[in-house]
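With one protein chain held back, the other chains of the complex are shown just where they sit.
We just call them A, B and C in the order they show up, numbering each chain from 1.
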C-alpha cells in the first residue's frame, strides 16, 4: 500500500521510472505487453511495405522505401531493448509472436495491393502511429520514453514521405490518381481503428492513464487524427470514404472538428482476433525467416564460443 | 563368335531386336546409354522452355508451350520405358543424371533469354533433333524404334510451331524482329553442335552404324540440317550468323548444298564436359524437384502397400 | 454485368492454370509432369472460352489477351483460393480438389445455361474437370493415408486453405445478375454436392474437416492477397513491354 502510494507520487511528480527502480507488478506487466506489441508491430510492419520494395517504380522511391523499412527494423531493435530492461528477452518475445500469442498492430494484417498503398501507409498509418506515439515520449517509464523520442522523429519523416507519394500520384496521370483514391478508400477505416475501441470499451485505459503510460484516450487521439488528416485529403483532391463525415464547430471545446460515421467494430474485432486477410501470411513469413535463420544464429554463437575459448587459451 | 555373326545377320536383314532376344553386351550397353541420354534430354529440356511458360505473351502461346513441355515429359516417359526393357530402372537412370554421371543434350545448358528463344528452340533445336531422330525410327532395337516413331510425329509438330513463332515475330514490330534475329544468333551454332563432333572425331559411329543403331554419320546429318534450315532463315528474312556460309553446287553428290564456317569445338567440348552456362542450374533444378518430391513418392508407395494389405485382409 | 460474372469464372481458371503451370519441370515424379500441365491446359482453355464470350457480351472489342494481360491486380476477379501460392504438393493437390469439386457440379449445371456459348464451354469443361476431381482426390487420399509426413503436410494444407473455400459459394452482384438471367448456375446451390464430395474424400484420406473456420473472401471485389500481384507482374511482363504486338 505504502509502496504503491509512493510509486504513484513519483509518477504524479513526472519523475521517470528506470529499470532498476522498484515498480508494481501490474505496471511492469502492462509495459512489457505494450512495448512488446509495439516492437512486434515494427517487425511485422516491415512485411506489407517490403512487398513493394522490389517493384518500386523509380530508383529514388526504391531507396526511400528501403530506408524506411530499415528504420522499422531499427525501431524494433530499440523497443526490444527497452522491453529487455524489464526482464524479458528478445527471443522470448519473438517466440510469443511466432506462436500467435503476442499481438501486434492489426493494420498490418491488411495487404498492400498497389504502389499507392505505400503512400497511404506512410500518410495514414504512420500518421495515426505518430498520434499514438507522441504522448509516449512523455511516458513515465524512462527507456520507453527515450526510445519513442527517437522513433517519433523518424516516423514523422516517414509520414511526410508518404504524403509526398500521394501528392505525386494525385498530380500524376488519371491512373495514378485512381490508384491514390483506391488506397485511401481501403486504408481510411483501418487507420481509424488503429486507435483502438471506443473509450467505453477500453477497460485498461484508466489504469494506464493513472500510471502515465497513456496520456490521452483512444477517442481523443482518433479525433485529433481525423481533424489533422481530412484537410490533407482535401489538399490532395481525394475523397474520404465516409459519407457521414462533416465539420462540427461544437467539437473540441468549440474549436471545431470532424464528426465521422460509425466504425465497423465487427471487422475491428475480427481482425484483432487474428482473422485479418493477411494475418496468417504475416506470421508464416516471420516464422519462415526465423526458422530458416536458425542455423545462422547457431553458427554465430558457436563461432563466438570458439573464439572466446581460443582467447582464453592464448592468455 | 557364331552368336555375334548370327546377331549381325539379323541386323543386316533389318529384323528388329526385341528385349527378350539375346544380344551382345556392347549392343545392350550402347543402347542403354543412348536411350538414357535421350530420355534425360527430354526431361532436362523441359527446363529452358518451362522458363517462359509463366511469361508467354498470349494465352494461345501459353497453352501451346505448356502442351509442348508436357509432350516432352511424355517422351521422357516412353524412353525410360524403352530403356527399362534392357534391365535398367528409371530410378537408377535418374540417380545417374542427378549425380552428374549421365549425359544429356548439351543444347539445354544454354539459357533461354527472351521469348524468341522459344521460337528458336522449336525451329532449330527440335529441327536438329528430328534430323537425328527420324533415322532412329528404323533403329534395329524394336522398343526404341517404336518410341521414336511416336516422338518424331510430335517433334515435327513442335518444330512447325517454333517456326510459326519465328514467322510471327519476323512479321511483327521492329523489336520483335530484333528479338528473333538475336535468338537465331545465339542458337545457330549450338544447334549445329547438336550433331556431335566431326565423323573423324566420333569413335563410336562406326560400330553404331554396323548395329544399325545409327544410320547416318554426324556430318551427314548436320549437312542435311543446314541445307534444310538456311532457306527457312531466308524466308523469315533473318541472317544466319555465319559469314562463311555459301552455296556450293558440288556438295551432296552434285545436288548442291551449303558450306559452313568452322565450328568452335573448344566451346563444344567445354559444354559437353559440363561447363555450359546453365549446366549446374539444370541439374540443381532437377535435383531439387527430385528431393522435394521424395516424401510424395514415399507416401504413394506407403498408401499402395496399405491398400494391398487391406485387400488381402478382406479376401 | 453478365460479362463481369463470366470474367470471375475465367479469372479463377486462368489464375489456377497459371499456378499449376509453375510446377512444370519441377513435379515430384514424371507422371505429374504430365498431369499438372494437363490440368493447367484444361483450365487455360476454359478461361480462353470464357474471356472470348465475355468480350462479345461486353461489346467493346476486348479479347482474351486484353483481359488476361492488360488488367491489374485490382481488376482481377478471381477468388482467393486459386491465387494461393503452390506450397508443397499436398497444398497444390488439396487446392485442386477444393476447386474441382466445386467446378464439376457448377459446369454440369451450366450445361443448361441460357447462353449457348456457355453451354458449349461447360460441355467441354465438365468432362475435363471430372478428371481433375479424380486425380486430385486420389492424391489427397494417398497423402492423407500415406506416411506420417504426408498426412501432416496435408493436414497443414487443410489448415491453410480451408478458409478460402467459402468464397466459392458467394455470388457477387454481377454473378447474381448472371444467375438471375439463367446464364450461370447459382453458386450457393453447388454447396451440397461439394460438401458431399469433400466429405467422402476426406473420410477416405482420414482427414477431419475443420470446424468453425472463419472464411476469407474479397477476390470478387479485387481485394486479393499479396501474391497475385507478383503472379501478374510475371505473367504480363512480355505482353506489357510490347503493347500492341501480335504473337
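Structure notes:
Definition applied: a residue touches a chain if its C-beta (ideal position, glycine included) is under 8 Å from a C-beta of that chain, and two chains touch if they have at least 3 such contacts.
Owing to the predicted nature of the structure, the values given are computational and were not obtained by experimental measurement.
Put simply, the hidden chain is in touch with A, B, C once you look at the whole complex.
Note that of A:16, A:62, A:103 or A:146, the residue touching the chain absent from this view is A:62. Which of A:29, A:204, A:246 or A:297 touches the hidden chain is settled by the complete complex: it is A:297.
Seen from chain C, the chain kept out of the figure touches residues 72, 230, 233-234, 236-237, 240-241. Touching residues on chain A toward the chain that is not drawn are 43, 46-47, 50, 53-63, 66-67, 69-70, 73-74, 76-77, 80, 90, 115, 165, 168, 172-173, 175-176, 285, 288-290, 292-300, 302-303, 306.
For chain B, the list of residues touching the undisplayed chain reads 48, 51, 55, 111-114, 182, 186, 270, 275, 277-278, 280-281.
The working rule: only the chains that are shown with their structure count from here on.
Chain contacts in this assembly form an open path, with each chain touching only its neighbours along a single line.
Chain A and chain B have centres, each the mean of its CA atoms, that are 57 Å apart.
Touching of two or more other chains is recorded for no residue of chain C. Residue positions of chain A touching 2 or more other chains: there are none.
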